[in-house]
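The complex appears here minus one protein chain, its other protein chains still in place.
== chain A ==
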Amino acid sequence: MTQDRFTGVGLGLRRPHLEQVACMDHHGVPFWETCPENVVGDGGRQHRLACAILDRDPVLTHGLTISVGGFDAWDEDYLRDLGDFLIRTGTPWHSEHLCFTSVDANCLHELLPLPFTREAVRHTIKRARDLQSRLPVPLLLENITYYAELGAAEMDEADFITAVLEGAEVGWLLDVNNVYVNALNFGFDPKEWLARMPLDRVVQLHIAGHKKFGGLTVDTHGAEVIDPVIDLMQWTLARLGRPVPVLLERDNHIPDFDILLAERLRLQRAYDAALAAVEVRHD
């Protein structure tokens, strides 16, 4: 599923950087990730700049509020616009979160955890398959950070994710920071957790920063990526043995673009080193 032009470490396209990025012919970012909800149906200067960049550079798309595990009917108008947008950007796939975001037509604008139950697995598989049938490109699902299990669980998170990915026959957007944060909050070894997972389904990685609030670590996307998470990314790439694209997420406390470029470069070097080690192992 991975296409050759999508390798290396990309960045999320964010409004504070649009003016600067639009003027740069050689920014060195191999691809951008954009949230269609923030572009579709928008207008004005920032929108025009975003579209100019998305029309110029390689793009992956990542949805926020479609509520794959929810019960609300799809917004057919939005799905039509989304499909047009995915085709326009040329994205090879579209990712959504394995969660619910709306209930009884009320959008909560938060990635909320699905119950780890057999019923929720069946429901989410059905919804993901239905959503896939309405999209012009393959659907990926991303593992989220969760802070509590919703209701009494019948299985653990790893089994839940595996059952949904395999039942829906979709690819996996593996967020290594989410695995790390969940490991901190629930007290497990992230590498042992990953070793149990269907890594053959991984198409893309996410990486980000997080922060501790009281007894809980929260996936803030508002800080630099720490070394143990970079190590987990490298471990995962080595285990995969192939160059899937990695996306650095930064949505809060967004630094100047130059600082973000420097962080991207640091991650790119780690990425290259991990893949070089894979090649040496195979030689």
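Note that in this section a residue touches a chain if its C-beta (ideal position, glycine included) is under 8 Å from a C-beta of that chain, and two chains touch if they have at least 3 such contacts; residues count from 1.
The rule is short, and it goes like this: contacts and distances are computed from a predicted model.
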Going by UniProt, what is the name of the one chain that was not included in the view, given "ATP synthase epsilon chain", "Ion-translocating oxidoreductase complex subunit D", "DNA-binding domain-containing protein" or "3-phenylpropionate/trans-cinnamate dioxygenase ferredoxin subunit"?
"DNA-binding domain-containing protein"
Of A:Asp25, A:Glu76 or A:Asp104, which one is in contact with the hidden chain?
A:Asp104
Considering the complete complex, of A:Thr7, A:Thr34, A:Thr65 or A:Gln268, the missing chain is touched by A:Thr65
Interface residues of chain A (partner: the chain not displayed)
37-38, 40-48, 64-67, 69-71, 75, 78, 100-110, 112, 114-115, 117, 119-120, 123, 147-153, 185, 213-216, 218
